[in-house]
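Yeah, one chain of the complex is gone here, protein chain that is, but the others are all in their spots.
Coming up: subunit A.
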Amino acid sequence: MAKITLSKLRHSYYPDPQGPEDYALKMIDLDWTDGGAYALLGPSGCGKSTLLNIISGLLVPSEGRILFDDRDVTELAPTQRNIAQVFQFPVIYDTMSVRDNLAFPLRNRGVDEATVARRVAEIAEMLEVTDILDRKAAALSPDNKQKVSMGRGLVREDVNVVMFDEPLTVIDPHLKWKLRSKLKELHQRVRATMIYVTHDQTEALTFADQVVVMQDGEIVQIGTPVDLFERPAHTFVGHFIGSPGMNILPCETRDGAALFQGQQIPLEGDIVPGEGKRTEIGVRPEFVSLAESGVEAVVRKVSDVGRHIVVETQVGEDRVAAIIKENAPETGETVHLNFRPDRTRLYRDGWLATTAGEAAQ
């Protein structure tokens, strides 16, 4: 197990990249602490799989270095890095039994049979596949196949990091939840550094202690699930995480105050001085309430999703969503919206531009 440092990493799939748009990874500087559970979250094509393949050694980055415990491994092959990776589609060796599949990485490294037997038994017990150890791997269901490929990743004791590349894509929804909690439990038992790549926010937020959000080859924010939810550093994070995502409302700033549709909106703190092309107010639907006075809005759509009610309203050109508990308004009704000040922030060119107020600390 090791601390992993990515230093000034850039990668392009073109041999001769011209501008920043040619780079799949723009500039990554990142430390992963030993034993952490991380998630790499971002939409398809944001560079997360590229980053994963660079860490595992399947790709050599165009620029920058990768360090495992301060040892430079940038040029090392996957085998020499001592890492494990679980792929999107379960990779199993069809002709082998489950037991031989699990033992494969150990036997390739010349581990003695007694140790192999002990480790395979331990891992099988953790993954609850002990009763199918002697079955042929080809005949397993997709979720069991994926468990076996996870098992091959976890079977080596000295592994530096275990990486998961959207491992639950092919798993049935009702088994996804089970495997996800299994993974979390496995992390707590083996304490290996784990990196989990996904575009599914639920998977990322349930698995990880720290979530790294990526967009267009850049890291937008690193934080705990609570950080990402409560104080997104970028409108992308606000919009990407949450259901529905954060309301992003174009606004003007005048004399240190934000004006939305001509009304002043109280913010969490002071606006950080600076210049930008566009300024926006960000507030999550959870912190928008219907009140007697406030921003006037027309109700467009009301959806009762069980736990709460999502009200979509229109203010001038902009749409604002609010989440309320009860007393749903009628469609077409005029309502007044209140934004909770300590959860309302200003974003300049997408990036957070208010100082945290005392209430938010």
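The working rule: contacts are C-beta pairs under 8 Å (C-beta built on N, C-alpha and C of every residue); 3 or more make two chains touch, one makes a residue touch a chain; residues count from 1.
Assume contacts and distances are computed from a predicted model.
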{"item": "Protein name (UniProt record) of the chain left out of view, among \"Carbohydrate ABC transporter membrane protein 1, CUT1 family\", \"Oxidase\", \"Carbon-monoxide dehydrogenase medium subunit\" or \"Glutamyl-tRNA(Gln) amidotransferase subunit A\"", "value": "\"Carbohydrate ABC transporter membrane protein 1, CUT1 family\""}
{"item": "Full-complex contact with the absent chain, from A:95, A:202 or A:243", "value": "A:95"}
{"item": "Residue of A:5, A:62 or A:85 in touch with the missing chain, whole complex considered", "value": "A:85"}
{"item": "Residues in subunit A touching the chain absent from view", "value": "53, 56, 58, 77-79, 83-85, 87-89, 91, 93-96, 104-105, 108-109, 149, 152"}
